[in-house]
Structure formats: structure tokens, C-alpha cells
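First the structure, then my questions, so here it is.
Yeah, one chain of the complex is gone here, protein chain that is, but the others are all in their spots.
Labels run A, B and C following the written order; every chain starts at residue 1.
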Amino acid sequence: MQIPREVLLRSYRAMRTIRDFEERLHVEFATGEIPGFVHLYCGEEASGVGVCSHLKDTDTIASTHRGHGHCIAKGVGVDGMMAEIYGRSTGVCRGKGGSMHIADLSLGMLGANGIVGGGPPLICGAALSHKVLKDGGVAVAFYGDGASNEGTTLESLNLASVWNLPAVFVVEDNGYGEATASSYACAGTQKDRAAGFGIPYFECDGTDFFAVHETAGEAIAHARAGKGPAMVHVHLSRWYGHFEGDAMTYRANGEVAKERAEQDCLKKFREKVTEISLLDSASLDEIDASVRDEIEQAVIKAKAAPLPEPEALMQDVYVSY
Amino acid sequence: MQIPREVLLRSYRAMRTIRDFEERLHVEFATGEIPGFVHLYCGEEASGVGVCSHLKDTDTIASTHRGHGHCIAKGVGVDGMMAEIYGRSTGVCRGKGGSMHIADLSLGMLGANGIVGGGPPLICGAALSHKVLKDGGVAVAFYGDGASNEGTTLESLNLASVWNLPAVFVVEDNGYGEATASSYACAGTQKDRAAGFGIPYFECDGTDFFAVHETAGEAIAHARAGKGPAMVHVHLSRWYGHFEGDAMTYRANGEVAKERAEQDCLKKFREKVTEISLLDSASLDEIDASVRDEIEQAVIKAKAAPLPEPEALMQDVYVSY
Amino acid sequence: MSKKSFRQAINEALRQEMRRDPRVILMGEDVAGGQGGSADNPDAWGGVLGVTKGLYTEFGAERVFDTPISEASYIGAAAGAAATGLRPVAELMFVDFIGSCLDQVMNQAAKFRYMFGGKARTPLVIRAMYGAGFSAAAQHSQALYPLFTHIPGLKVVIPSSPYEAKGLLIEAIRDDDPVIFLENKVMYDDEEDVPDDSYTIPFGEANLTREGDDVTIVAFGRMVNFANQAADRLEKEGITCTVIDPRTTSPLDTGTILDCVAETGRLVIVDESSPRCNMATDVAALVAEEAFDALKAPIRRVTPPHTPVPFASVLENLYMPDPARIEAAVKSVMGYKAKQEA
Partner (left out) sequence: MSKKSFRQAINEALRQEMRRDPRVILMGEDVAGGQGGSADNPDAWGGVLGVTKGLYTEFGAERVFDTPISEASYIGAAAGAAATGLRPVAELMFVDFIGSCLDQVMNQAAKFRYMFGGKARTPLVIRAMYGAGFSAAAQHSQALYPLFTHIPGLKVVIPSSPYEAKGLLIEAIRDDDPVIFLENKVMYDDEEDVPDDSYTIPFGEANLTREGDDVTIVAFGRMVNFANQAADRLEKEGITCTVIDPRTTSPLDTGTILDCVAETGRLVIVDESSPRCNMATDVAALVAEEAFDALKAPIRRVTPPHTPVPFASVLENLYMPDPARIEAAVKSVMGYKAKQEA
């Protein structure tokens, strides 16, 4: 399948934006200015972007605590995201959500989620909406290897299958749930779990945009055609700790460095597209520069943005004393 | 495998006891004297008894809302059970539990359970106790086809596998969860679900005591040997409504009558043991007569037994105003 | 206008709203019933106590969804569907089962609107049966509305009669926030005149089922009837009561409660939920803070003891508040003399 040039450029830009956004957060968090929990998606960019390269604004996704990448891949603007993470009134959730709760329903982004396994049931509902409203949409749940052990996730596989929903379950398997390896916590295989609920299974290397694009494309096409849910098992690695502050003492020395050197989705993308002359280096460099600037501006704007007004405390919720 | 005569006699007696207990409840319920919800196990006797024929008092089981059969199979006395269902102070739970909450921890019976999917997590815990306390015990979760879709059940399969627990998961598949067929509600297969969590799978005809005995024997031996959990999928039919009062308008006319005629575990047992001269008819008749009397007495005693005293309301719970 | 049972009133509310708005859908375990069954009778049950009977027949498989026994995923699905354009009414059967799916209610549906900075609406109704008195024992008899009332972002409705049920359920379906709608399982056959047409009863507006001079009784759901029975008897002895049915615990019509207490100076609260951190404590705290001046006597609560619900009827009857205990509580506040005075 030939990927249009404009999709390639857009996807590269999204991956680069995620990377820079996250690397910058890593730095900013260390200064102590960003409060709360921050979970970085660095290293996993090709997954969210590869999947979302098939989605429109009218399709829906649900994300996880590690949500920045999915948000950017689905089109949420970095200014609003950065401001949100800094707790500003200009944030995409007006500063009331923070890193773990970035959402933009108007873009079909049903929210990052602080609850592991929170997303898959919601995605069954979004898929049901697409089906009942006959809008041709599909709904995609991103979740981790750790989340694949939550009852909510497992029930959702069955529900989506029983209702023949246009839902795609993307297991982003980065080998760990917090400090615990999936080799310990996940009995059996994701493949057999999919079979257990009669769901077609796909898998791919999550550091290769082209692999994700192709595999997710098939799964999404299956769902969009009304054939029911599909599972995509994406093999990944995360480059930072579970959250900012985690020293990763559970992982072998040098493991991440090796992955950074050998499995960087951005490098691999660039190599491939330039090798076969799909894109030239200059246009990629241009994107890199433009993204660098965009992130720089997002941080400057976020820091300068106003804090929420006190009234915001009582807004957007019904309050009885 | 040759089954000792005494096990055969005990098992036949247990199945007959369940049958008579349940048929009698069906009659008694109709008089309006038994309050609340009553779910009958009639037709499924060979399953509970076949499985429990391998268990000792020091092994543990957890049951469901349809719990009478499992209780009797695990050795709980019918007098205490009948009194419980009548809400008497002589009941096995002093009248405070009722049909859905019969338990006797001293016999390793961890309770019927009004919550679908309530038992499997508890059985992981019981199995953990057996493992940590090194008492050689196994723990068995009975649950229905409907319950096989609860997240608690699915999570438990994974947990038992990850912890390599001496736990056996017995799916009693009677084709329905309330009025909904498992053909509608269960996507995939139980077999593939077991595989999804790396658990060995066994299945058998639940109306044939010998089949259940043999299959469950293997699964329990596997768990007892420290090889981890196993699943036994038992194919069954229930002869009465989901609960007493259900007219079963979702099932074809004559379906149950046919099953009663052709798939009665008691008839099949008698035919087999007399055909190959394992037991003679007379000893089975003797059991039938003795059980008939036992149930009659249980009802008489239950009806005559005292109601709980008012003080019981506040007993066996810590109460802060 | 015709006599309708509580069950019929709810069925009619659902039917009328489903006719009015194609986005209203129904889901739950056996809300139709019989899917895949050998009788090929997919509308066999209409819910475990027949409340949704016939809706599948009218609206079909595109609007009425039987679910696997998987509360977490289908209640979560209802929340997700609500956030993406549908207006689901999900049936949880017994409210006791909330333990299997609380996260989707508490951390998802209830929080979306606030947590997402006002960018989400979640027009979700969760219907469930509550209450003791059915010999259904500890796991099928709880009231649990205090749990929901405690959680910001939820609205909580407890109708006390067929008329109330219909109007409040239609209001719930049209509300853009998640609503917990609780039906007392022993009231389904209660009958009264209920308009045939559609109507709504606004949330947060209490109903005074009677007015009196001496004592204000605040009661919830089925307890409203018990309170009225007690008030009838007391009237014969010359004690007149105001009985308040708040209809919704969240929002709570604090104004009406405070006004009535200002007039009577005495308050009895009747709540069939467990006594700790329940609605009786909630209303008592409100009044002890905001109407302290008016109080002539201690605030009395009539509730069950802090125990699970026992099975045996003889114990369950002791467990439940009843008109006699309400009567006694009213008399005790009437008879109260402050120590200084006594």
C-alpha cells in the first residue's frame, strides 16, 4: 500500500512533535514547575501516530495515563496541552484535568485516563454510538500490557465481540506495567486472549511506523467494514521511567540506551523514507525545526498564561452545597 | 480408573440428595412459605458431585447463587441448609444468609454467592492459603457460563496462572445466564479463554457422573501437584427456571422434558452401574428411600424450628451506632 | 390519566422518551431477554422483574441491547456512548451490583464534565433496584444512595410513587449529567393515577406530601409512604406533621427543608440506608448548621442498625424502619424538654 506523501509528512510531524513535547516535559518536570504525575510516551510515538494516521476527527479514541502521544496523534494542539499540564486556564481542560486527563471530545479524543483499564469500556460505548448513529466511525482503545489484565479490558473484548462493534483494541506492550514486567504479570498471550473472545488478532513492531500503519490499517478497515472488533498488539519500549521520578532500577543497565540507539522510530522512519526516496531529508529537517519552535513557543505561552480564576472551582459541575 | 464402591455410593447419594432437596424446594416455594430468591440446581447434580468426589474437607470450594448442589456435594448437612432456607435459627447461617449465602468454612465451603463472578477471586485467595500454608489443598471455583463474562472471573484466571495457584475453575455451562443464551453472550470459546491465560483446559458432559469424575480428577490432580490452575468446562442443562417463578419463555417447548427423559444424570448413573454390575439396584433403591426420608425430615424440622431471636440482628458484626 | 403501577409508570416513561428521541437507547442484562434462546423469543423477560417488557418489541435490536453479565464494561460503555452522542439508559438490575462497576460511574461518567474543563456532556441514566423487605438478603437489599450522593458529578433520584417515577425518569433522561435512578423493588406493584402524557418533575424540588405544625419529617423513597402512615396516626392524636419527599438527594432541596424546620422547629429523618454517613446524617448536619436557631428539640433519625441486611423475615422486619418507629420518634421530639427547662 502506497502511503500518500501528505500522510507521511503529517505522521512524521506528529511523531516528532510527541518526541519533542515529551523530551521537553522531562526537562521541565525536573525544574519542579510541573506538578503531579507525568508519564512520558517517548519511544512509543510510531504506535499512536501509525494507528491515528487512519482516523478522522469523527472517529474516537480513548487513551491512558500515558496519553500525550495519543492526544497529539489525534490532533489535539500542543499549546492547549502544554498549558493544561502547567495548570493554566488556557489549558485544553482549563487547568482542571492535568496530564492524566487531557481530552477533546470535538476531536474524538475521549480522554487520557488515570484509571488503568478505564478506556476499553468507554470505547465500546463510543463504538456503539458510531454503530447506532450510523456515522461510519470506528473507536480505538489504547491500553498497555498491564491494563490487559484488568477485568474491564477483558470484559470489553467480549462485549465488543457480542455486539459486533466497530472497535479496535490496541495493546501497547512496552514490557512493563510500572516496575513489573509483562513476562511476569501477563499469563498466556494477547493472541490467545483475542481468540478467547473471537476477535481477529494483528501484531506489529511499534518502533516501525510503516509496520504499525499497515497493521492498524487492516484492523481498522475490518472494524469500519462492520465486521466487528479487532486487536492490534504493538511491541514497544518506553524510554523513561514509569512516571517522572522513577529511576528504572528494575531494568538492566544500558537497555534503554541500546533501544534509543537502535529502535528509534524517528530515525527508522527517516532512514526508510530517504532510502527509497519517498521524502527528502530537507523536508524532514524543516519539520524538525518547525516543531522545535512550536514546542518552545508552547512552553513560553504556557508559563505566561493566566492561572484559573477562583470561580472555576465551582464551574462545570452541578453543585449541591 | 476404577472408582471405589464407597465413592460410588456416596456420590449417588449426594446426587439423589440434591435432586430431592431441589424438587422439594420447588414444591415448597410454590406454597409461598419460602421467601426470597431460590435458584435450583436440578439436572446439574453430576457436575458438583463429580468434582467434589475428589475433594476433602480441607479443600475449598466457592459457589454461586445456584449453590445448594455444591453445598451438598461438599458435605453440608441438609437439615442446616433447609432450616437456613426457611430462615430459622437452626440454619447453617442462623437464618441470616438464606439460599444465596449458605456457607460452612469448617467444611471448606466458602459460600454460595449472590454476586455473579464473586467466587473466582475468593478461590484465588483460598488457593493462595493452601499454597502458603502448604496444606496440600486445592481450591475450586464453580461458576456459570454467564459468570464467565465477568471481569472478576477473567482476572482470576490470569492471577491464578501468574501465581501458579492450586486452583480449578469449573465453568458450569447450562447454556443460559438468566434468560440470555450463552450462544449470544459468550464470544469465542471457554477453551480459547483458558489458553489466553496459559491454563490447561478440560471439558466433559455434565450429565454423566463418570465423565465429570474422570475429567475433574485430572484437573484437580494437576492443581494438587503444584502445576498451577486448570479449567474444567462442564456441559449442562438446568431443568427449572433461572429462579423459582421464571416461566422459561425463552426456551423451546419440550426442551426440558426431553432432557429430563434422556439426560438425567441419576438415570444414567443407575443404568451404567447396574449394567456393568458395579452396584446393584437394591442398594440404590435403599439410598433413594433413605434420602426421601431425610429430606422429608429436614422440611419437618425446618418448619418446626425456632425463628431467630431479635438479638441475632446485632450479633456477628461489629456495630457502631 | 389512569391507574398505573410503579412498573408501568417506568415502562411508559422509557417508551415515550424512546419515541421522542432516537438517541435514547436501553441496555442491561435481560432488558429484553431471551437472545439466542431456543424459543426464539428475544423479548422474553423485559428485565428481571419485567419493567422493560415490550420495549425490544417496539424498538428492536438497534435500540435495546441485552448485555453479557459484565457490569463494568456495559456501564462503562453506557458512559462512553453518552459522551459521544447517545442518551443511554442502562439498567444495573440490583444497585448492590455497583461494586462490580463503580469505577465507570465514579471516576469516569461523574468526572468527565468537570475534569475535561466543561468539554464533555454525559447524559447517562443508570436505573437500579434498591431496598430491603424482599427477603433478598445481604447482597440484594442495600439502599446505597449515600454512596452516590457522596460522589460529586452525579445526580441521584429516589421516586416515592408511580407518579413521581414517571416524571422523574423523563427528567433524568433529558438531563445532561449522569443520573442514578433508584427503584424500590417492593413498590413495583404499587398503583396510583398517572397521566398518560409525558411530563417532567424537576430535580432539586422537594414535594410536601402533607403540611403540619409540629414536626417536619424528611423521608426518602418508600419511607415517604411510611412517614405518611405515621403522620396519619399521629394526626388522630393531635400531632400534625409536614412530610417532605426530597425526590432527589443530589441536588437536594435544602431551602424547603430549612423553611419547614423553621416553622415546626422539630425534625425527624427517615432513611432506610445504613446509618453511618447516610442521608439522615446529611440532612441533620444541614439543619444543625443552617436552622439551628429554629430547633426546639434534638434531630432524630430513624434508620436501620449498622449491620448487613439479614435474610430471615423476622430479622429483616426488625432491621427496617417502619411507621411505628417513625411515630415513636415524632413523639419523642414532641415530648422533649430541654434539661434547663425540665
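Couple of notes before you dig in:
Everything that follows uses one rule, which is that a residue touches a chain if its C-beta (ideal position, glycine included) is under 8 Å from a C-beta of that chain, and two chains touch if they have at least 3 such contacts.
Because the structure is a prediction, the values reported are computed rather than measured.
Touch with the chain that is not drawn comes from one residue among B:14, B:72 or B:122, which is B:122. Interface note: of A:9, A:105, A:278 or A:312, the residue touching the hidden chain in the full complex is A:312. Note that of B:20, B:79 or B:104, the residue touching the chain absent from this view is B:104.
Across A:18, A:139 or A:186, the single residue that touches the chain missing here is A:186.
Counting the whole complex, the residues of chain A in touch with the unshown chain are 35-37, 84, 87-88, 91, 93, 95-98, 100-101, 113-117, 146-147, 149-152, 176-186, 249-253, 255, 307-308, 310, 312-314, 317, 319-321.
By the touch definition given at the top, chain C reaches the unshown chain through residues 72, 96-107, 110-111, 114-115, 137-139, 146-147, 149-153, 249-250, 252, 273-274, 276-282, 284-290, 292-293, 295, 297-301, 306-308, 310, 338-340. For chain B, the residues in touch with the chain missing from this view are 60, 62, 91-97, 101, 103-106, 110-111, 113-115, 118, 120-126, 128-130, 132-133, 139, 151-152, 155-156, 158-159, 162-163, 315-321.
Assume only the chains that are shown with their structure count from here on.
Chains that count as touching both chain A and chain C, per the definition above, are B.
With centres defined as mean CA coordinates, chain C is found 40 Å away from chain A. The centroid of the Cα atoms in chain A and the matching centroid in chain B are 45 Å apart. Residue positions of chain C touching 2 or more other chains: 67-68, 70, 72-73. Within chain A, contacts with two or more other chains are made by residues 151-152, 155, 158, 162.
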